[in-house]
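Structure below; questions to follow.
Note that one protein chain of the assembly has been removed; the remaining protein chains are unaltered in position.
Order of writing sets the labels: A, B and C. Residues in every chain begin at 1.
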Amino acid sequence: MSPRRRASVRAGRSPATHAPAGGRALFDPRELGKLVGLMEERGLVELEIEGGGERVRLVRGRVGEVAAPEIEASARPTRSARRSADADGGVRPITSPMVGTFHRAPAPEVPAFVEVGDVVERGQVLCLVEAMKMMNEIEAEFRGRVVEILVESGRPVEYGEPIFLVEPV
Amino acid sequence: MSPRRRASVRAGRSPATHAPAGGRALFDPRELGKLVGLMEERGLVELEIEGGGERVRLVRGRVGEVAAPEIEASARPTRSARRSADADGGVRPITSPMVGTFHRAPAPEVPAFVEVGDVVERGQVLCLVEAMKMMNEIEAEFRGRVVEILVESGRPVEYGEPIFLVEPV
Amino acid sequence: MFRKILIANRGEAALRVMRACRELGVATIAVCSTADRGALHARLADERVCVGPDRLEDSYLNVPSILAAALSRGADAVHPGYGLLAESGDFAEACERSGLAFVGPRVRHLRLMGDKPRARRIVEKAGVRVLPGSVEPLADLADVRAVADEIGYPLLVKAAAGGGGRGLGVARDAEALASAFALARSERDRGFGNDLVYVERYLERARHVEIQLLADRDRRVVLLGERDCSVQRARRKLVAEGPAVDLPRGLRGKLAAAAAAAAAAVGYTNVGSVEFLVGDDGEFYFIEMNTRVQVDHAVPEALTGVDLVREGILVAAGEPVSIGAAEASVRGHAIECRIRAAGPRGATSARYAVRAFHSPGGLGIRVASALEVGDVVAGDEVLVKVLAHGATRAEALARLRAALPEVVIDGVPTDLELHRGVLADPAFARGPVHTTWLDAR
Partner (left out) sequence: MFRKILIANRGEAALRVMRACRELGVATIAVCSTADRGALHARLADERVCVGPDRLEDSYLNVPSILAAALSRGADAVHPGYGLLAESGDFAEACERSGLAFVGPRVRHLRLMGDKPRARRIVEKAGVRVLPGSVEPLADLADVRAVADEIGYPLLVKAAAGGGGRGLGVARDAEALASAFALARSERDRGFGNDLVYVERYLERARHVEIQLLADRDRRVVLLGERDCSVQRARRKLVAEGPAVDLPRGLRGKLAAAAAAAAAAVGYTNVGSVEFLVGDDGEFYFIEMNTRVQVDHAVPEALTGVDLVREGILVAAGEPVSIGAAEASVRGHAIECRIRAAGPRGATSARYAVRAFHSPGGLGIRVASALEVGDVVAGDEVLVKVLAHGATRAEALARLRAALPEVVIDGVPTDLELHRGVLADPAFARGPVHTTWLDAR
């Protein structure tokens, strides 16, 4: 069977660096949807991109009461998506690199690795993700303060799911 | 049964050169419909895209109770659609107001009502459209010079199909 | 056989007719309004003629324009599909006057059966029971009151030229009679109708059962099973299924015989179905005859394997019906949901853009739809019909229950949840239910 993919865009850094790939990426409504997502996430009201002979300009605003229906079927906003939106003021998510069960502590009745408010060092263990009966330590990728713990201990996590919000310090 | 309409956008004047690149025509109503859907979905009021010699600008506002704007293009560019695009430099199409068979002359072996190059007066009979065995005279809506006759005599025409190109004089 | 058929319809109905034409090797002409030039039915036909502006009356109901399209393109027949002009005697007559075959019954069948009181009289004469009601169509409220006093309440007031649950009102007492009368008369504005009404006894606890039939020009009538359409909301059919569950012993045969008698009484030809109300006591009453392919024709098709649209074209072309027996053998059970856009109550002018659409699939599933992403649909339009066929009712029901969650229609509010609720309801699963069941639920 051959690979199928849904059109999607790598979660870009900023509109400025989002160079249209292949000459037609921007014209795809799905592509544009991503840009709009970015605008919403960062609170932009206007976005203009030019390059490679292409130009896109998007202006966000209210249009009376016309067509408000929340369309979310293809992108049921998952917890991860919603939380990323909060990641505004420099706060960055730490995501699960694997599928498994999230554990905040090495064992029951034992203190959690980290609590909200803790400052963690790069390489410090933040939690365990249990996969195939193996406990995998998840380490901080940078020094920062734990702002929020997004998953309850004992709950399953998927690949790429944000589990902590950490503010670099 | 209730009315169904396709979302689409009035084939405006704006695109300087209508050059759909490689089958990916931005002006495909389907494509535009998707863009309009995107705008509604994400609360955009304005959207502008340019590239590959094409440019699209959509501005949303309240149009009665229908969110989707007016319609005028078809997926398959029909003769009428294509001709309308040519109608740029002041040349205007005269369209058939009814379905039927086009006749350039009142009878066989008789000269045609008009020829290319003729200047016609407002109200002058240009042709007949035969519908339900009735011959209907089609009159010029304005004074002008006949630039092109788009349909062969004896051929069927549909509602709204351009039959003459006339340059107002 | 015809060479070229103009299909005077759009959407799913037009697609359905197109399929039958392709199978028969007949070329097709689609008609469309200016707004529908890029619509699926217009793209899929061999030829396409724009017959007028967006308004229904100017395009899909514009008879002179449709006929001019057929004549100028060399069609030899016109198929009205279902809905729109399908039951218009005037349209059929106009076709025939223009030398075009009308694919459907004869003009007189449309006229006779389209005039409800007249249809009642004819059918009653043929020995089929009708509900007590007005013998003549009525124009005055005073006459209506007189009949009402005679028959007693509750009463049903119908537009003589109505159909499909439109222009019907129940009056439970003399007071309610006036508004029911006004509603029925308003139907006059919707098409070819007159403004006469018709009054009959209203059965509170009854089932709606229809007999499908097909008759050729030699008046050979073939019966193709019955379907139960009792699941209705505000008189609109949601679910059709066949065979009807738990019909009292011997009743199926009686209904079939009554339907055949009704058809024979007018010398009916082509596809049609006869509607009955079946009371709890096993008594049944003729309601009306649908003189066309029905929206839910997929139910008898699934049960018998007979392509009704194809047969209708063959019969109109003068061919005899190809089914050997007088009664087609019925196999298994079929249930079909008719899923509509469901805008906020009263907002009939609402329009929605379809953002995603996926048809369910699977064993025994048949989907009918012309929906495409980008379509703008009206607030109460039928969007998709999903039918499940199985060896037993339980199997058909299980398949349909599994299929509905797979219907994806993003951007449009629909009554999918209502359908899922019906299918999940123990009362429906147990069956049968009455026509008032869903409204009371």
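One rule holds for everything that comes next: contacts are C-beta pairs under 8 Å (C-beta built on N, C-alpha and C of every residue); 3 or more make two chains touch, one makes a residue touch a chain.
It should be emphasised that the depicted structure is a prediction, and the values quoted were computed from it without experimental measurement.
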Touch assignment to the omitted chain, from C:Ala240, C:Ala298, C:Val330 or C:Val376, lands on C:Ala298
In the whole complex, of C:Gly253, C:Gly282 or C:Pro405, the residue touching the missing chain would be C:Pro405
Out of C:Glu93, C:Asp195, C:Glu372 or C:Asp425, the sole contact with the unshown chain comes from C:Glu372
Touching residues of subunit A against the unshown chain: what are they? 1-8, 28-30, 73-76, 78, 98-101, 130-132, 156-161
I need the residue numbers on subunit C that touch the omitted chain, in ascending order. 12, 15-16, 18-20, 22-23, 40, 43-44, 298, 301-302, 305, 307, 356-370, 372-374, 390-391, 398-399, 401-403, 405-406, 408
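Here, only the chains that are shown with their structure count from here on.
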What is the chain whose Cα centroid lies farthest from the Cα centroid of subunit A? C
Measuring centre to centre with CA averages, how many angstrom lie between subunit A and subunit B? 47
Indicate the whole-number Å distance between the mean C-alpha point of subunit A and the mean C-alpha point of subunit C. 51
Find the geometric centre of each of subunit B and subunit C from their Cα atoms only, then give the gap between the two centres in Å, rounded to an integer. 36
Going by the contact rule already set, what residues in subunit B reach two or more other chains? 34, 37, 40-41, 67
Hey, what residues on subunit C touch two or more of the other chains? 353, 355, 411
